[in-house]
Structures are given as C-alpha cells and as structure tokens.
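The other protein chains are all here in position, but one chain of the complex has been omitted.
What follows is chain A.
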C-alpha cells in the first residue's frame, strides 16, 4: 500500500494523515499477561468501542509496545523488521495493514 492509499484509509477512519505522523496507542487499552497469553483489555472509553479483549500474537505485541511510546510508520517498520528478521518490504506491508485495522477500530491516535 502506498503512503497515499494509507492516507485515504486513515482519513476514512477519521484521522488526519501526514508523513511525519506519530501513531500512539490509546490509553483505553491495557496490556495484560494472562495464562501465558498477551491480551489487551478495554477500559474507560475503550469499553464503548470494544467491550472485550484482544489477543495479541508475537508481532502484534511488538507493534503495540512500540505504539505505546508513539512511533512513526517508519519506526514501526524498522522495529518489526528487526524483531523478526524479515525484509523491510514485508514489514512495511504488515505495518500498513496493522495501522489500518487499528485506526478502523479506533485503538490508536495519530498526532
């Protein structure tokens, strides 16, 4: 997905997009380790959007942890590529899909 296409998707989800956008996870999701699984639990305003839990796989956990401190798309691609020793092109595709989904679910903000 090109940056332009991603921008359209993000805007459709209610976000303003630019290349230096810092993505950040909303504080309404708390990451817990339960019975050996990483999960996100919605709290506060998050309950209105999603009344339940999200189970994270290993890559989702890395992405979410990075988003908690705020990161650009490029930062996220680099973190994912480094963590799983995958080509940047693959990481780019995965991050774009993840950002689109997280934006649709209103789980991130874009600054």
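As a working rule, a contact is a pair of C-beta atoms (placed from the backbone, for glycine too) under 8 Å apart; a residue touches a chain by one contact, two chains touch by 3 or more; residues count from 1.
Convention: contacts and distances are computed from a predicted model.
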Any idea which of "Radical SAM protein", "ABC transporter ATP-binding protein", "Putative lysine transport system permease protein" or "Ion-translocating oxidoreductase complex subunit A" UniProt assigns to the chain that's been left out? "Radical SAM protein"
For the chain that's not shown, point to the residue among A:22, A:41, A:86 or A:101 touching it. A:41
Among A:7, A:53 or A:101, contact with the omitted chain is made only by A:53
Residues of chain A in contact with the chain not shown: 30-35, 39, 41-44, 47-48, 51-53
